[in-house]
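Note that one protein chain of the assembly has been removed; the remaining protein chains are unaltered in position.
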Amino acid sequence: MRSASSQRSFNRIGAGVLGSSPRFLSYQAGESPLHRLDARTKLIGTVVIVADALAAAVPRGMIVMYALGLLVGLSAVHLLPALWRTLRPLLVLVVLFGILITVITPGKPLAHVWILVPSRDGLDLAIRLGLQSLLIIYTTSLLTLTTPPLAVAHGLEWALGFLEKVHFPIRDVISMVAIGLTFVPLLIEETRKVILAQRARGADLGMNALLDENAMAALLIPLLLANLRRGEELAESMESRLYGSGERTSMRERRFGRLDALAAAILLCFTVINLLVSFFL
Amino acid sequence: MIDVSHVSFRYPADSEPALSDVSIRVEPGEVVAVVGPNGSGKSTLGRLIKGLLLPARGTIVVDGLDTRMANRDVRRTVGLVFQNPNSQIVNAVVQDEVAFGPENVGLPPDEIRRRVREALRAVELEGRELDECHSMSMAAKQRIALASVLAMEPRYLILDEPTAWIEPGGRWPLLSEVLDWKDRTGGGVVLITHRMDEAQLATRVYGLLHGRLEAAGSPAEVLHVDAIRTRLGLDVPETYALGEDLQRAGLPVEPGAPVEALAEAIWRS
Partner (left out) sequence: MAVLEHTGNRSLYVDTGEVVSVLGAPGSGKTRLALELAFLVRPEEGAVLFRGKNPMTKGKRLQERPREVTLLVQNAEDQLFARTVFDDVAFGPRHLMLDEDEIEQRVNMALETVGLDPAEVHDRSPFALSGGERRRVALAGVLAMEPDVLILDEPTANLDPRTRNEFLSLLAPLRGRSAIVWLTSSAREAALADRIYLLMDGRTREVASGSELLADWHVLADAGIELPAVYELARSLKGLGGALPAESDAERLKSEIIQSYRGRRAR
(Lines give C-alpha, C1' and ligand atoms only; values in the text may rest on other atoms or scores of the structure.)
Protein backbone atom coordinates (compact mmCIF):
# COMPACT_ATOMS: atom_id res chain seq x y z
CA MET A 1 0.00 0.00 0.00
CA ARG A 2 2.52 2.48 1.21
CA SER A 3 4.86 1.87 -1.64
CA ALA A 4 6.66 3.75 -4.34
CA SER A 5 4.20 6.57 -4.91
CA SER A 6 3.80 7.44 -1.29
CA GLN A 7 7.46 7.16 -0.46
CA ARG A 8 8.39 9.69 -3.04
CA SER A 9 7.27 12.70 -1.13
CA PHE A 10 8.16 11.59 2.35
CA ASN A 11 11.16 13.70 2.27
CA ARG A 12 12.15 16.75 4.18
CA ILE A 13 12.97 18.70 1.11
CA GLY A 14 9.51 18.09 -0.24
CA ALA A 15 10.43 16.68 -3.60
CA GLY A 16 7.36 15.78 -5.58
CA VAL A 17 5.20 18.10 -3.57
CA LEU A 18 6.50 21.17 -5.29
CA GLY A 19 6.70 19.53 -8.67
CA SER A 20 9.78 18.27 -10.42
CA SER A 21 12.50 20.77 -11.01
CA PRO A 22 13.90 21.61 -14.41
CA ARG A 23 16.86 19.51 -15.38
CA PHE A 24 18.80 21.70 -17.69
CA LEU A 25 21.37 19.75 -19.67
CA SER A 26 21.68 17.20 -16.92
CA TYR A 27 23.17 13.79 -17.56
CA GLN A 28 20.86 11.09 -18.88
CA ALA A 29 22.12 7.60 -18.20
CA GLY A 30 22.23 5.25 -21.17
CA GLU A 31 24.29 2.80 -23.19
CA SER A 32 24.57 4.52 -26.57
CA PRO A 33 27.93 4.64 -28.39
CA LEU A 34 28.12 8.26 -27.30
CA HIS A 35 27.77 7.21 -23.67
CA ARG A 36 30.45 4.60 -24.09
CA LEU A 37 33.06 6.98 -25.43
CA ASP A 38 35.76 8.07 -23.00
CA ALA A 39 34.93 11.44 -21.46
CA ARG A 40 38.26 12.75 -22.70
CA THR A 41 37.48 11.77 -26.28
CA LYS A 42 34.20 13.61 -26.02
CA LEU A 43 35.83 16.69 -24.48
CA ILE A 44 38.48 16.94 -27.18
CA GLY A 45 35.89 16.13 -29.82
CA THR A 46 33.70 18.95 -28.57
CA VAL A 47 36.58 21.40 -28.69
CA VAL A 48 37.48 20.31 -32.23
CA ILE A 49 33.88 20.62 -33.44
CA VAL A 50 33.64 24.09 -31.90
CA ALA A 51 36.81 25.09 -33.75
CA ASP A 52 35.43 23.49 -36.93
CA ALA A 53 32.20 25.42 -36.57
CA LEU A 54 34.07 28.69 -36.20
CA ALA A 55 36.23 27.96 -39.24
CA ALA A 56 33.54 26.55 -41.52
CA ALA A 57 32.51 28.59 -44.54
CA VAL A 58 28.82 29.12 -45.21
CA PRO A 59 27.28 27.09 -46.69
CA ARG A 60 29.84 24.48 -47.86
CA GLY A 61 31.73 23.87 -44.62
CA MET A 62 28.58 24.15 -42.56
CA ILE A 63 26.90 21.42 -44.59
CA VAL A 64 29.82 19.13 -43.79
CA MET A 65 29.69 19.98 -40.09
CA TYR A 66 25.92 19.62 -39.81
CA ALA A 67 26.22 16.24 -41.50
CA LEU A 68 28.64 15.29 -38.74
CA GLY A 69 26.22 16.69 -36.17
CA LEU A 70 23.46 14.54 -37.63
CA LEU A 71 25.67 11.45 -37.50
CA VAL A 72 26.53 12.11 -33.84
CA GLY A 73 22.88 12.72 -33.01
CA LEU A 74 21.85 9.47 -34.67
CA SER A 75 24.22 7.53 -32.43
CA ALA A 76 22.16 8.61 -29.44
CA VAL A 77 18.68 8.86 -30.93
CA HIS A 78 16.83 8.35 -27.66
CA LEU A 79 18.31 11.59 -26.34
CA LEU A 80 16.98 13.74 -29.12
CA PRO A 81 13.68 14.61 -27.39
CA ALA A 82 15.55 15.81 -24.28
CA LEU A 83 17.95 17.68 -26.51
CA TRP A 84 15.10 19.31 -28.38
CA ARG A 85 13.56 20.48 -25.10
CA THR A 86 16.78 22.25 -24.12
CA LEU A 87 17.45 23.64 -27.57
CA ARG A 88 13.95 24.93 -28.28
CA PRO A 89 14.11 28.05 -26.09
CA LEU A 90 17.64 28.75 -27.30
CA LEU A 91 16.48 28.45 -30.88
CA VAL A 92 14.06 31.30 -30.29
CA LEU A 93 16.87 33.33 -28.81
CA VAL A 94 19.15 32.62 -31.80
CA VAL A 95 16.43 33.67 -34.25
CA LEU A 96 15.74 36.89 -32.32
CA PHE A 97 19.43 37.76 -32.23
CA GLY A 98 19.63 36.93 -35.93
CA ILE A 99 16.87 39.42 -36.71
CA LEU A 100 18.56 42.04 -34.55
CA ILE A 101 21.90 41.53 -36.27
CA THR A 102 20.30 41.63 -39.72
CA VAL A 103 18.72 44.95 -38.90
CA ILE A 104 21.55 46.75 -37.14
CA THR A 105 24.40 45.70 -39.43
CA PRO A 106 25.04 48.37 -42.05
CA GLY A 107 25.32 47.25 -45.66
CA LYS A 108 23.41 46.80 -48.88
CA PRO A 109 19.72 47.20 -47.97
CA LEU A 110 17.49 44.21 -48.63
CA ALA A 111 14.16 45.91 -48.04
CA HIS A 112 12.52 48.71 -46.09
CA VAL A 113 10.24 47.53 -43.32
CA TRP A 114 8.73 50.52 -41.47
CA ILE A 115 11.89 52.27 -40.19
CA LEU A 116 14.01 49.10 -40.23
CA VAL A 117 16.49 48.40 -42.96
CA PRO A 118 17.70 44.79 -42.95
CA SER A 119 20.94 44.48 -44.88
CA ARG A 120 22.41 41.75 -47.01
CA ASP A 121 25.63 41.74 -44.98
CA GLY A 122 23.60 41.63 -41.78
CA LEU A 123 21.69 38.60 -43.02
CA ASP A 124 24.89 36.80 -43.99
CA LEU A 125 26.42 37.52 -40.60
CA ALA A 126 23.24 36.45 -38.79
CA ILE A 127 23.08 33.15 -40.65
CA ARG A 128 26.74 32.47 -40.03
CA LEU A 129 26.58 33.26 -36.30
CA GLY A 130 23.27 31.43 -35.95
CA LEU A 131 24.58 28.24 -37.56
CA GLN A 132 27.77 28.42 -35.51
CA SER A 133 26.06 28.91 -32.20
CA LEU A 134 23.47 26.20 -32.86
CA LEU A 135 26.15 23.67 -33.68
CA ILE A 136 28.16 24.63 -30.61
CA ILE A 137 25.16 24.45 -28.28
CA TYR A 138 24.08 21.15 -29.83
CA THR A 139 27.49 19.57 -29.42
CA THR A 140 28.09 20.72 -25.88
CA SER A 141 24.56 19.64 -24.93
CA LEU A 142 25.25 16.16 -26.26
CA LEU A 143 28.44 16.12 -24.20
CA THR A 144 26.70 16.96 -20.94
CA LEU A 145 23.71 14.73 -21.70
CA THR A 146 25.87 11.64 -22.23
CA THR A 147 28.63 12.21 -19.68
CA PRO A 148 28.14 12.26 -15.89
CA PRO A 149 29.33 15.57 -14.39
CA LEU A 150 32.09 13.86 -12.45
CA ALA A 151 33.38 12.18 -15.59
CA VAL A 152 33.41 15.55 -17.39
CA ALA A 153 35.26 16.87 -14.38
CA HIS A 154 37.88 14.17 -14.55
CA GLY A 155 38.25 14.67 -18.27
CA LEU A 156 38.85 18.35 -17.65
CA GLU A 157 41.32 17.54 -14.92
CA TRP A 158 43.23 15.40 -17.33
CA ALA A 159 43.17 18.09 -19.99
CA LEU A 160 44.04 20.95 -17.67
CA GLY A 161 46.25 18.93 -15.33
CA PHE A 162 49.28 20.97 -16.37
CA LEU A 163 47.89 23.84 -14.30
CA GLU A 164 48.63 21.78 -11.18
CA LYS A 165 52.29 22.21 -12.05
CA VAL A 166 51.95 25.96 -11.55
CA HIS A 167 50.22 25.27 -8.21
CA PHE A 168 46.72 26.05 -9.33
CA PRO A 169 44.44 23.48 -7.60
CA ILE A 170 42.56 22.69 -10.80
CA ARG A 171 41.48 19.22 -9.65
CA ASP A 172 39.73 20.48 -6.55
CA VAL A 173 38.13 23.37 -8.35
CA ILE A 174 36.73 21.15 -11.09
CA SER A 175 35.46 18.47 -8.71
CA MET A 176 33.75 21.06 -6.54
CA VAL A 177 32.04 22.58 -9.55
CA ALA A 178 30.95 19.17 -10.80
CA ILE A 179 29.53 18.11 -7.45
CA GLY A 180 27.90 21.50 -7.08
CA LEU A 181 26.14 20.92 -10.39
CA THR A 182 24.64 17.62 -9.22
CA PHE A 183 23.04 19.55 -6.39
CA VAL A 184 21.39 22.18 -8.53
CA PRO A 185 18.00 20.40 -8.58
CA LEU A 186 18.06 20.04 -4.80
CA LEU A 187 19.01 23.68 -4.41
CA ILE A 188 16.17 24.82 -6.64
CA GLU A 189 13.72 22.77 -4.61
CA GLU A 190 15.06 24.12 -1.38
CA THR A 191 14.79 27.69 -2.59
CA ARG A 192 11.17 27.17 -3.52
CA LYS A 193 10.53 25.65 -0.15
CA VAL A 194 12.04 28.59 1.73
CA ILE A 195 10.05 31.08 -0.33
CA LEU A 196 6.80 29.23 0.38
CA ALA A 197 7.63 28.90 4.07
CA GLN A 198 8.35 32.61 4.51
CA ARG A 199 5.25 33.56 2.56
CA ALA A 200 3.28 31.17 4.74
CA ARG A 201 4.07 33.33 7.71
CA GLY A 202 3.05 36.55 6.08
CA ALA A 203 6.05 37.71 4.07
CA ASP A 204 5.68 39.14 0.63
CA LEU A 205 8.77 38.02 -1.22
CA GLY A 206 7.64 39.33 -4.54
CA MET A 207 9.99 41.26 -6.79
CA ASN A 208 10.18 44.06 -4.23
CA ALA A 209 11.83 41.64 -1.81
CA LEU A 210 15.02 42.18 -3.78
CA LEU A 211 15.15 45.70 -2.34
CA ASP A 212 14.20 44.68 1.18
CA GLU A 213 17.19 43.70 3.25
CA ASN A 214 15.09 41.84 5.80
CA ALA A 215 13.22 39.84 3.18
CA MET A 216 16.48 38.91 1.49
CA ALA A 217 17.84 37.71 4.83
CA ALA A 218 14.70 35.64 5.34
CA LEU A 219 15.41 33.97 2.03
CA LEU A 220 19.16 33.67 2.04
CA ILE A 221 19.98 32.76 5.62
CA PRO A 222 17.89 29.57 5.81
CA LEU A 223 19.25 28.58 2.41
CA LEU A 224 22.80 29.35 3.39
CA LEU A 225 22.54 27.44 6.65
CA ALA A 226 21.01 24.42 4.95
CA ASN A 227 23.76 24.40 2.36
CA LEU A 228 26.59 24.94 4.81
CA ARG A 229 25.31 21.98 6.76
CA ARG A 230 25.02 19.95 3.61
CA GLY A 231 28.48 20.98 2.42
CA GLU A 232 30.02 19.86 5.66
CA GLU A 233 28.18 16.55 5.61
CA LEU A 234 29.06 15.98 1.97
CA ALA A 235 32.72 16.59 2.65
CA GLU A 236 32.61 14.02 5.43
CA SER A 237 30.83 11.51 3.26
CA MET A 238 33.42 11.95 0.49
CA GLU A 239 36.31 11.78 2.91
CA SER A 240 34.83 8.60 4.35
CA ARG A 241 35.04 7.04 0.94
CA LEU A 242 38.64 8.16 0.57
CA TYR A 243 38.09 10.84 -2.00
CA GLY A 244 41.32 12.58 -2.95
CA SER A 245 43.50 10.02 -1.18
CA GLY A 246 45.33 8.91 -4.29
CA GLU A 247 45.07 8.02 -7.98
CA ARG A 248 41.51 7.55 -9.06
CA THR A 249 40.20 5.00 -11.52
CA SER A 250 36.83 4.81 -13.21
CA MET A 251 34.28 2.06 -13.45
CA ARG A 252 33.72 2.82 -17.10
CA GLU A 253 37.29 3.67 -17.94
CA ARG A 254 37.94 1.93 -21.22
CA ARG A 255 41.09 3.86 -21.88
CA PHE A 256 41.05 5.01 -25.46
CA GLY A 257 39.32 2.02 -26.96
CA ARG A 258 38.39 1.01 -30.46
CA LEU A 259 35.27 3.14 -30.30
CA ASP A 260 37.34 6.18 -29.39
CA ALA A 261 39.70 5.53 -32.29
CA LEU A 262 36.72 5.23 -34.63
CA ALA A 263 35.25 8.47 -33.30
CA ALA A 264 38.58 10.25 -33.67
CA ALA A 265 38.95 8.97 -37.25
CA ILE A 266 35.45 10.14 -38.21
CA LEU A 267 36.06 13.51 -36.61
CA LEU A 268 39.40 13.87 -38.39
CA CYS A 269 37.82 13.05 -41.78
CA PHE A 270 35.06 15.57 -41.35
CA THR A 271 37.53 18.21 -40.15
CA VAL A 272 39.78 17.72 -43.17
CA ILE A 273 36.81 17.85 -45.55
CA ASN A 274 35.47 20.92 -43.75
CA LEU A 275 38.81 22.74 -44.05
CA LEU A 276 39.17 21.70 -47.68
CA VAL A 277 35.73 22.86 -48.76
CA SER A 278 35.91 25.99 -46.63
CA PHE A 279 39.30 27.28 -47.71
CA PHE A 280 40.38 25.62 -50.91
CA LEU A 281 37.24 25.10 -52.93
CA MET B 1 38.48 -5.92 16.63
CA ILE B 2 37.77 -2.26 17.24
CA ASP B 3 39.36 -1.21 20.49
CA VAL B 4 38.51 2.26 21.78
CA SER B 5 40.53 2.82 24.88
CA HIS B 6 40.12 5.75 27.31
CA VAL B 7 39.34 8.20 24.55
CA SER B 8 38.67 11.89 25.13
CA PHE B 9 37.83 14.47 22.52
CA ARG B 10 36.83 18.13 22.48
CA TYR B 11 35.75 20.21 19.48
CA PRO B 12 37.86 23.36 19.18
CA ALA B 13 34.85 25.68 19.47
CA ASP B 14 33.41 24.02 22.58
CA SER B 15 34.33 24.45 26.21
CA GLU B 16 33.01 21.05 27.28
CA PRO B 17 34.60 17.87 25.93
CA ALA B 18 32.40 15.87 23.57
CA LEU B 19 33.77 12.63 24.96
CA SER B 20 35.70 11.89 28.14
CA ASP B 21 37.44 8.65 28.94
CA VAL B 22 35.30 6.39 26.80
CA SER B 23 36.27 2.78 26.18
CA ILE B 24 34.35 0.38 23.98
CA ARG B 25 35.11 -2.78 22.05
CA VAL B 26 33.59 -4.29 18.91
CA GLU B 27 34.35 -7.84 17.77
CA PRO B 28 33.96 -9.00 14.17
CA GLY B 29 30.56 -10.60 13.60
CA GLU B 30 28.75 -8.77 16.37
CA VAL B 31 26.38 -5.82 16.53
CA VAL B 32 27.13 -3.21 19.16
CA ALA B 33 24.63 -0.45 19.85
CA VAL B 34 25.66 3.00 21.05
CA VAL B 35 22.70 4.81 22.57
CA GLY B 36 22.18 8.18 24.19
CA PRO B 37 20.29 11.45 23.79
CA ASN B 38 21.18 14.20 21.31
CA GLY B 39 24.53 15.72 22.14
CA SER B 40 25.72 12.75 24.18
CA GLY B 41 28.73 12.29 21.92
CA LYS B 42 27.60 9.18 20.07
CA SER B 43 28.11 10.63 16.59
CA THR B 44 31.52 11.93 17.65
CA LEU B 45 32.46 8.42 18.72
CA GLY B 46 31.48 7.10 15.29
CA ARG B 47 33.65 9.69 13.55
CA LEU B 48 36.58 8.91 15.82
CA ILE B 49 36.42 5.19 15.02
CA LYS B 50 36.22 6.01 11.34
CA GLY B 51 39.30 8.20 11.66
CA LEU B 52 37.55 11.39 10.54
CA LEU B 53 38.45 12.84 13.95
CA LEU B 54 41.48 11.98 16.02
CA PRO B 55 41.31 11.48 19.79
CA ALA B 56 42.90 14.09 22.04
CA ARG B 57 43.70 11.40 24.59
CA GLY B 58 43.48 7.62 24.48
CA THR B 59 43.81 5.36 21.44
CA ILE B 60 41.57 3.76 18.86
CA VAL B 61 42.89 0.62 17.23
CA VAL B 62 41.04 -1.18 14.43
CA ASP B 63 42.39 -4.65 13.57
CA GLY B 64 45.78 -3.57 14.82
CA LEU B 65 45.73 -0.23 12.98
CA ASP B 66 45.89 2.93 15.07
CA THR B 67 43.63 5.68 13.64
CA ARG B 68 46.44 8.16 14.21
CA MET B 69 49.19 6.16 12.50
CA ALA B 70 47.36 4.35 9.72
CA ASN B 71 44.49 6.69 9.04
CA ARG B 72 43.96 5.77 5.40
CA ASP B 73 43.93 2.05 6.14
CA VAL B 74 41.47 2.54 8.98
CA ARG B 75 39.16 4.45 6.67
CA ARG B 76 39.23 1.53 4.26
CA THR B 77 38.56 -0.95 7.03
CA VAL B 78 35.66 0.98 8.59
CA GLY B 79 32.60 2.11 6.64
CA LEU B 80 30.35 4.88 7.94
CA VAL B 81 26.74 5.50 6.92
CA PHE B 82 25.43 8.92 7.96
CA GLN B 83 21.97 10.10 9.00
CA ASN B 84 20.84 12.16 6.09
CA PRO B 85 20.86 10.47 2.70
CA ASN B 86 20.41 13.82 0.96
CA SER B 87 23.83 14.97 2.00
CA GLN B 88 25.87 11.81 1.45
CA ILE B 89 25.09 11.22 -2.19
CA VAL B 90 27.51 13.05 -4.48
CA ASN B 91 26.67 11.53 -7.85
CA ALA B 92 23.58 11.93 -9.98
CA VAL B 93 23.23 8.27 -10.99
CA VAL B 94 22.98 5.23 -8.72
CA GLN B 95 25.84 3.16 -10.17
CA ASP B 96 28.23 6.12 -10.18
CA GLU B 97 27.49 6.74 -6.53
CA VAL B 98 28.17 3.15 -5.56
CA ALA B 99 31.34 3.13 -7.68
CA PHE B 100 32.58 6.38 -6.12
CA GLY B 101 34.50 4.84 -3.21
CA PRO B 102 36.14 1.99 -5.16
CA GLU B 103 37.12 4.52 -7.85
CA ASN B 104 38.71 6.74 -5.21
CA VAL B 105 41.02 3.96 -4.07
CA GLY B 106 42.06 3.20 -7.62
CA LEU B 107 40.64 -0.28 -8.13
CA PRO B 108 40.62 -1.73 -11.66
CA PRO B 109 37.38 -1.18 -13.62
CA ASP B 110 36.37 -4.86 -13.63
CA GLU B 111 36.72 -5.06 -9.87
CA ILE B 112 34.71 -1.84 -9.45
CA ARG B 113 31.92 -3.21 -11.61
CA ARG B 114 31.85 -6.44 -9.62
CA ARG B 115 31.63 -4.52 -6.34
CA VAL B 116 28.90 -2.23 -7.62
CA ARG B 117 26.90 -5.27 -8.70
CA GLU B 118 27.31 -7.01 -5.37
CA ALA B 119 26.64 -3.95 -3.26
CA LEU B 120 23.45 -3.20 -5.16
CA ARG B 121 22.36 -6.79 -4.77
CA ALA B 122 22.98 -6.55 -1.02
CA VAL B 123 20.59 -3.61 -0.72
CA GLU B 124 18.07 -5.06 -3.17
CA LEU B 125 18.47 -2.32 -5.74
CA GLU B 126 19.52 -4.46 -8.70
CA GLY B 127 18.14 -3.12 -11.92
CA ARG B 128 18.18 0.49 -10.70
CA GLU B 129 21.82 1.11 -11.70
CA LEU B 130 20.94 3.90 -14.10
CA ASP B 131 18.27 5.64 -12.01
CA GLU B 132 18.66 9.18 -10.76
CA CYS B 133 19.48 9.23 -7.05
CA HIS B 134 17.72 12.48 -6.27
CA SER B 135 14.34 11.34 -7.56
CA MET B 136 14.24 8.29 -5.28
CA SER B 137 12.56 7.92 -1.89
CA MET B 138 14.54 8.69 1.25
CA ALA B 139 14.62 4.99 2.15
CA ALA B 140 15.97 4.08 -1.28
CA LYS B 141 18.56 6.85 -1.06
CA GLN B 142 19.72 5.56 2.29
CA ARG B 143 20.10 2.12 0.73
CA ILE B 144 22.23 3.64 -2.00
CA ALA B 145 24.34 5.25 0.72
CA LEU B 146 24.67 1.86 2.40
CA ALA B 147 25.59 0.20 -0.90
CA SER B 148 28.22 2.85 -1.59
CA VAL B 149 29.83 2.04 1.75
CA LEU B 150 29.52 -1.74 1.28
CA ALA B 151 31.26 -1.41 -2.08
CA MET B 152 34.38 -0.37 -0.17
CA GLU B 153 34.24 -3.87 1.36
CA PRO B 154 34.86 -2.71 4.91
CA ARG B 155 35.42 -5.06 7.86
CA TYR B 156 33.31 -2.90 10.15
CA LEU B 157 30.25 -0.82 9.54
CA ILE B 158 29.21 2.19 11.60
CA LEU B 159 25.64 3.38 11.16
CA ASP B 160 24.92 6.82 12.63
CA GLU B 161 21.16 6.93 13.22
CA PRO B 162 20.64 5.46 9.77
CA THR B 163 16.85 5.45 9.97
CA ALA B 164 16.34 8.98 11.32
CA TRP B 165 15.36 10.46 7.98
CA ILE B 166 13.57 7.62 6.28
CA GLU B 167 9.94 6.63 6.19
CA PRO B 168 8.87 4.23 8.97
CA GLY B 169 8.23 1.38 6.54
CA GLY B 170 11.81 1.54 5.28
CA ARG B 171 13.40 1.08 8.67
CA TRP B 172 13.43 -2.71 9.08
CA PRO B 173 14.34 -3.57 5.51
CA LEU B 174 17.43 -1.35 5.81
CA LEU B 175 18.47 -2.84 9.13
CA SER B 176 17.91 -6.39 7.95
CA GLU B 177 20.16 -5.72 4.95
CA VAL B 178 22.84 -4.63 7.42
CA LEU B 179 22.35 -7.79 9.48
CA ASP B 180 22.54 -9.94 6.35
CA TRP B 181 25.81 -8.25 5.46
CA LYS B 182 27.14 -9.03 8.93
CA ASP B 183 26.13 -12.69 8.67
CA ARG B 184 27.54 -13.04 5.18
CA THR B 185 30.89 -11.37 5.74
CA GLY B 186 31.43 -11.79 9.46
CA GLY B 187 31.95 -8.05 9.78
CA GLY B 188 31.28 -6.01 12.91
CA VAL B 189 28.51 -3.41 13.21
CA VAL B 190 28.27 -0.31 15.38
CA LEU B 191 24.70 0.93 15.43
CA ILE B 192 24.31 4.45 16.78
CA THR B 193 20.67 5.07 17.66
CA HIS B 194 18.26 6.49 20.18
CA ARG B 195 15.60 3.95 19.39
CA MET B 196 15.07 1.18 21.82
CA ASP B 197 13.87 -1.35 19.24
CA GLU B 198 16.94 -0.84 17.09
CA ALA B 199 19.33 -1.08 20.05
CA GLN B 200 17.63 -4.38 20.82
CA LEU B 201 19.33 -5.88 17.75
CA ALA B 202 22.73 -5.60 19.44
CA THR B 203 24.61 -8.17 21.46
CA ARG B 204 26.14 -5.41 23.53
CA VAL B 205 24.90 -1.91 24.32
CA TYR B 206 26.87 1.15 25.38
CA GLY B 207 24.97 4.13 26.80
CA LEU B 208 26.52 7.59 26.50
CA LEU B 209 25.48 10.66 28.46
CA HIS B 210 27.25 14.03 28.30
CA GLY B 211 30.23 12.37 26.68
CA ARG B 212 30.70 9.74 29.36
CA LEU B 213 29.97 6.06 29.36
CA GLU B 214 26.86 5.81 31.50
CA ALA B 215 26.03 2.15 31.01
CA ALA B 216 27.45 -0.88 29.26
CA GLY B 217 26.27 -4.45 29.04
CA SER B 218 23.84 -6.80 27.36
CA PRO B 219 20.54 -5.38 26.10
CA ALA B 220 18.87 -6.86 29.16
CA GLU B 221 21.27 -5.08 31.51
CA VAL B 222 20.98 -1.69 29.84
CA LEU B 223 17.73 -1.46 27.91
CA HIS B 224 15.42 -3.22 30.31
CA VAL B 225 16.22 -1.11 33.32
CA ASP B 226 13.72 1.74 33.53
CA ALA B 227 16.08 4.10 35.35
CA ILE B 228 18.83 3.73 32.76
CA ARG B 229 16.35 3.92 29.91
CA THR B 230 15.01 7.24 31.18
CA ARG B 231 18.43 8.69 31.89
CA LEU B 232 19.60 7.85 28.38
CA GLY B 233 16.49 9.44 26.88
CA LEU B 234 15.69 6.30 24.91
CA ASP B 235 12.72 6.41 22.63
CA VAL B 236 10.66 3.46 23.84
CA PRO B 237 8.42 2.59 20.93
CA GLU B 238 4.92 1.53 21.60
CA THR B 239 5.66 -1.82 20.00
CA TYR B 240 8.19 -2.40 22.71
CA ALA B 241 5.77 -1.58 25.50
CA LEU B 242 3.20 -3.87 23.91
CA GLY B 243 5.78 -6.65 23.64
CA GLU B 244 6.56 -6.25 27.32
CA ASP B 245 2.87 -6.40 28.24
CA LEU B 246 2.37 -9.55 26.21
CA GLN B 247 5.46 -11.15 27.64
CA ARG B 248 4.22 -10.38 31.13
CA ALA B 249 0.92 -12.04 30.24
CA GLY B 250 2.90 -15.16 29.39
CA LEU B 251 3.00 -14.94 25.61
CA PRO B 252 6.19 -16.25 23.98
CA VAL B 253 7.35 -12.94 22.50
CA GLU B 254 10.55 -10.94 22.52
CA PRO B 255 9.89 -7.29 23.37
CA GLY B 256 11.55 -5.11 20.77
CA ALA B 257 10.82 -7.31 17.81
CA PRO B 258 8.81 -5.62 15.08
CA VAL B 259 5.05 -6.16 15.09
CA GLU B 260 5.21 -8.74 12.29
CA ALA B 261 7.65 -10.81 14.35
CA LEU B 262 5.42 -10.53 17.42
CA ALA B 263 2.46 -11.76 15.44
CA GLU B 264 4.42 -14.67 14.04
CA ALA B 265 5.73 -15.68 17.45
CA ILE B 266 2.19 -15.71 18.85
CA TRP B 267 0.74 -17.53 15.89
CA ARG B 268 3.38 -20.22 15.50
CA SER B 269 3.38 -21.38 19.11
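Letters are used for the chains, namely A and B, taken in the order the chains are written, and counting of residues starts over at 1 for each.
We adopt the following convention: a residue touches a chain if its C-beta (ideal position, glycine included) is under 8 Å from a C-beta of that chain, and two chains touch if they have at least 3 such contacts.
It should be emphasised that the depicted structure is a prediction, and the values quoted were computed from it without experimental measurement.
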Considering the full assembly, with which of the depicted chains is the omitted chain in contact? A, B
Contact residue for the chain not shown (choose from A:218, A:242 or A:267): A:218
Which of A:31, A:164 or A:204 touches the missing chain? It is A:204
Write the list of chain A residues that the hidden chain touches. 1-2, 5-10, 12, 14, 17-18, 193-194, 196-206, 214, 217-218, 220-222, 225-226
Could you list which residues of chain B touch the chain missing from the display? 37-38, 167-168, 194, 233, 235-239, 241-242, 245-246, 249-251, 259-260, 262-264, 266-267, 269
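By our rule, only the chains that are shown with their structure count from here on.
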Expressed in whole Å, how far the mean CA point of chain A lies from that of chain B is 39
Chain B residues within the chain A interface of the complex: 47, 50, 52, 72, 75-76, 79-80, 82, 84, 86-93, 95-96, 99-109, 112-113, 116, 129-132, 134-135, 137-140, 145, 148-149, 152, 165, 167, 169-170
Inside the complex, what are the residues of chain A that reach chain B? 2, 4, 7-8, 10-13, 15, 20, 26-27, 29-30, 148-150, 179, 182, 185-186, 229-230, 233-234, 236-254
